[in-house]
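We show some of the complex, not the whole, and keep each chain where it was.
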Amino acid sequence: MTTYSKDNRCRLLVQCPDGPGIVSAISTFLLEHGANIIESNQYSSDPEHGTFFMRIEFYCADLDDKRSALESDFIQLAERFSMEYRFAYHWETKRTAIFVSKDSHCLLELLWEWQSGDLETDITCVISNHDDARELVESMGIPFHHIPANKDIRQQAEAEQIRLMEEYDVDVLVLARYMQILTPDFVARFQDRIINIHHSFLPAFVGAKPYERAYERGVKLIGATSHYVTNELDEGPIIEQDIERVDHRDHVADLKKIGRKVERRVLARAVKWHLEDRVIVEDNKTIVFR
Amino acid sequence: MTTYSKDNRCRLLVQCPDGPGIVSAISTFLLEHGANIIESNQYSSDPEHGTFFMRIEFYCADLDDKRSALESDFIQLAERFSMEYRFAYHWETKRTAIFVSKDSHCLLELLWEWQSGDLETDITCVISNHDDARELVESMGIPFHHIPANKDIRQQAEAEQIRLMEEYDVDVLVLARYMQILTPDFVARFQDRIINIHHSFLPAFVGAKPYERAYERGVKLIGATSHYVTNELDEGPIIEQDIERVDHRDHVADLKKIGRKVERRVLARAVKWHLEDRVIVEDNKTIVFR
């Protein structure tokens, strides 16, 4: 679509109380700093008293040199509109860690998307409470860490996980069917940065054994939900959901097989959008600028 | 597809403990009585100790004359396999009553489908706790009955409804967004014959105000569910479900608009399948032979 080199691209994420003049101020600021808008999305929860959200992708020649001027000049504008904001440079590739338990289909999907160049990220490591995926992961040149985990050793497992997150300087944690509960401390440390895949169409079948319960209930569609992890089980902000049709002939094992296909495509989409800074969390919901 | 006249068509519905010889016995019986199988579906919940279900549509010349022989001869076969069964003749068109409150989109969809010849039924009457739909319904030559209903006059409203169901000799009651609770007595009287549309993807958002709660939860898909009514609110056997994609820009009013489209197509499908004897209730679930 464009010949603009990645090195000179950046995303500006903004949120502030809605009011007149925000778009004018931001677009004029970018113009004056020699930046061209490539893609722009905005949303206001309510034009009168709501919150305004914006995602602008722009191109700017010699961006690396201009960066500090750009950022320091923006401070005044941001103060004027009481903005929270962030410049996300293309060269600051987000660093991802994938957590997995026994089922590897979601892990595989992410690795494949990453290999195909569809995920803007460095996959720094894979962490699992089982050793099953080691060979696969290491064959792709990605470090694999087996950290046993269960209720009794949660504390020490998380301590080790946190140590690794720091060592690898991780930005995003993807729970690709990681079947362990995380403590509030752990969750708080990575707020809005832990992405989970739940194997049901939330809020249906919150908690354990959703396919078994979907079978019991006799639903005609099964789903999967990707969401940010909060301390309320399966209650975090939803990023993406999808479903697949089933019928009376499908027993629990069939639902699980069919469900695997939904889970992996839902998680892959959610992770992709997060990595492209398209997801904004507001009030336990998400705005997704697609 | 076939030139067989409707007058000589019949559906045989069977369910019995699974075991050897059932299909052989039924198909041989039909052969010996000069009946040709047009369509056949079967399902066994478990081939060893489960229940066997079958729906056969057959053609038989001079069916009206042969009917009594067919039925009396079948008794012996049915006893041998401990069958529950039913012969549904094409000429015995099911008689439907539609219940509606203020929102008329589901009513309209059913009336259109019926006018287009897609619903095998006589629509005997429309019953509403509001008078809004009268003109529309009566313009199509269908009797309309306004029966006010609320918590305080439920008993007498249902008495009047039951009287009408008897007067019109109704087989199927369709709740096309009828927003009144039915009493256990009423439900028991029409077991597996009351079809409801619930405006959510059950079991998510059981009960009142599902769109409001879907908005609160920030779901990315909204759904609708058609099910038989039981005395557990929104817990009856599910016949059909479908969904539509929404996003952060869709407020409650938008969800309702989008939801209307899902509701009407889900209810229309469920009613169609019921009328064609494609739905079998077993153990609070449905088998749908499509």
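Letters are used for the chains, namely A and B, taken in the order the chains are written, and counting of residues starts over at 1 for each.
Here is the rule we use: a contact is a pair of C-beta atoms (placed from the backbone, for glycine too) under 8 Å apart; a residue touches a chain by one contact, two chains touch by 3 or more.
Predicted model, so just to flag it, every value in this text is computed and none were measured.
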Could you work out how many identical chains the complete complex has, if 2 are displayed?
-> 4
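Here is the rule we use: only the chains that are shown with their structure count from here on.
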Could you please state the distance in Å, as a whole number, between where the Cα atoms of subunit A are centred and where those of subunit B are centred?
-> 42
Please name which positions on subunit A make contact with subunit B in the complex.
-> 43, 201-205, 217-221, 223, 237-243, 247-249, 284-288, 290
